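A single protein chain has been omitted from the complex, and every remaining protein chain is retained in its original position.
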Amino acid sequence: MGKIQLSQVRKSFGDVDVIPGIDLAIEDGEFVVFVGPSGCGKSTLLRLIAGLEDTTSGTIAIDGKDATHLPPAKRGLAMVFQSYALYPHMTVRKNIAFPLKMAGMSDAEQAARVERAAKVLNLDSYLDRRPGQLSGGQRQRVAIGRAIVREPSAFLFDEPLSNLDAALRVGMRQEITELHQSLKTTMIYVTHDQVEAMTMADKIVVLNAGRVEQVGSPLELYHSPRNLFVAGFIGSPKMNFLEGAEAARHNAATVGVRPEHIDIVDGGPWQGTVGLTEHLGSDTFLKVTLDTGETVNVRASGEVGLHHGDRITLAPQAGKIHRFGADGKALA
Amino acid sequence: MARAASPRRTLLTTLAAWSVALVIFFPVLWMILTSFKTEASAVAMPPEFLSADWTLENYETVWSRSDYPRFFWNSVVISVGSTLLGLAIAIPAAWSMAFVPGKRTKDLLMWMLSTKMMPAVAVLIPLYLVFQRIGLFDTKLGLILALMLMNLPIIIWMLYTYFKEIPGEILEAARMDGASLWNEIVYVLTPMALPGIASTMLLNIILAWNEAFWTITLTTTKAAPLSAFIASFSAPQGLFYAKLSAASAMAILPILILGWFSQKQLVRGLTFGAVK
């Protein structure tokens, strides 16, 4: 079980409202990702759920029971920290067994559980090493191991992959997703990386300045962002925004088109000059300066024989144009 | 910032550096040499270096005829006792200030340090009277308390700087793992900070061992440690150079050896982490 319900949760440090008031329901077994730029309050929100910080007001309920004032240890949650927070003076075995020892479990039971977790995470051969002798990925796995032995009702991850190099990050990302599929336990995952959010989440919560901008599945957010912030934050490369005449033509203050939704065709409505080109083989990214003076990024699939200075015409795909009002909200 | 240099230059700087070092060390060396001379040889004019009569007699005399062992034991009990007691009070305090800092933490630390600036003589009489009234005068317990309080600000400061280097996330992880505050300190913080705690301990034993105000003024005979012993020994000077030197050597050698082991931590410790 791992249903977490936030009601009007507010957090302020002194006069500063870090989180002005959030309502959020996380269902049992869901993989929820909190995503947003740094300083948006996503880590604070996670720490509130963990019990490492007090809420200023509002309630947090876990499995229907009010947990707002419970200490972290009593909430039945496990957390994986950004720095892994392994105990450097303990072996991997002792690290993983620590929460069990604190719970007063018998030695035999501890050993059995550690054994099981180590098998799941391929840590069998490292059990007697210390964290200092492990690679980043292995440390990450130990931190996860320490979390899963307790069989918590939900896992909390605080930017767990940000200290790993790019290649390792992709691998760990898949491992965590697979872990979720096999454990089917609620996971709450905080990241600033929208790619991680898109690839891992059942449900994404986009946060900005302590407010929830939008909650939805990855594709919901991709296809129908509720406002300019979400539109710009989700998707890579970023969505192009155009104002002025082009926007007016669609009866909007701003229109947005994703780079992958712009075709290079003869006789398209937009004329421009190719600036920077990046040839990746599978895709080609073009930076095009339109004659109106605005710049758009275009993602063309495959190899495209265009270079700096070439004149081209572009056409946005029909039905893929997002319209936004003057308040930044999406227009229906 | 050591850089490669020509062998000639290295030779010159080595010579210069060793000369300076020997000049600084010479008084200690001369004292140790004197302690192995006969009394006559110790005061011979011109001074005798290699031609002196060497003997171990001074050490024997000091050891057997004076109460040296008692003074030595008092020194050990007082310096170790005050340090351990200080650590017991300081570890929780340093935990608080390092991991749950508030707006006033810095002021609190500065205030603690400022208590060390209070001239000891200013409070000598009241303390003397209070100690006599409550029966702590000339007792080891009294000196343990006095030296503990004297060094407490330094102990707290040192621990604070060591604790600051431990990431708070690890303690939070322990909290998530179900550790109580006590378990968090015993199983996670203390083992992680052990090197820092050890050097704090070492440095404070040294400071307590060498303390020479309270140890002289708050004792007469029973609880007097080596510092008081030496201060009293120096009174009948002149004829006892060799024995005085032997007694001095025996008073400083334990701490000299401890100090040599801890010199790297000493810098960090006494500068409260400001110089590493």
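Order as written gives the chain letters A and B; numbering starts at 1 within each chain.
Everything below uses one rule, namely that contacts are C-beta pairs under 8 Å (C-beta built on N, C-alpha and C of every residue); 3 or more make two chains touch, one makes a residue touch a chain.
As a working rule, contacts and distances are computed from a predicted model.
The subunit not displayed here is recorded in UniProt as "Sugar ABC transporter permease", chosen from "YciI family protein", "Succinate dehydrogenase cytochrome b556 subunit", "Sugar ABC transporter permease" or "Oxidoreductase".
Checked against the full complex, the one of B:Leu56, B:Val123 or B:Ala198 touching the unshown chain is B:Val123. Here one chain is not drawn; of B:Asn183, B:Thr219 or B:Ser248, the residue touching it is B:Ser248.
Against the chain not shown here, chain B presents residues 1-5, 9-10, 13-14, 16-18, 20-22, 24-25, 27-28, 30-31, 34, 42-43, 45-47, 89-90, 92-93, 95-97, 99-100, 102, 106, 108, 110, 112-127, 129-130, 149, 152-153, 156, 168, 181, 206, 209-210, 212-213, 216-217, 226-227, 230-231, 233-234, 237-238, 241, 244-245, 248, 251-252, 255-256, 258-260, 263, 266-268, 270-272, 274-276.
Looking at chain A, the residues touching the absent chain are 51-54, 71.
Note that in this section only the chains that are shown with their structure count from here on.
Mean C-alpha position of chain A lies 54 Å from that of chain B. Across the complex, chain B is touched by residues 50, 52, 71-73, 77-79, 81-83, 85-89, 98-99, 102-103, 146, 150 of chain A.
Those residues of chain B that touch chain A in the shared complex are 167, 169-170, 172-180, 183, 187-188, 191-192, 194.
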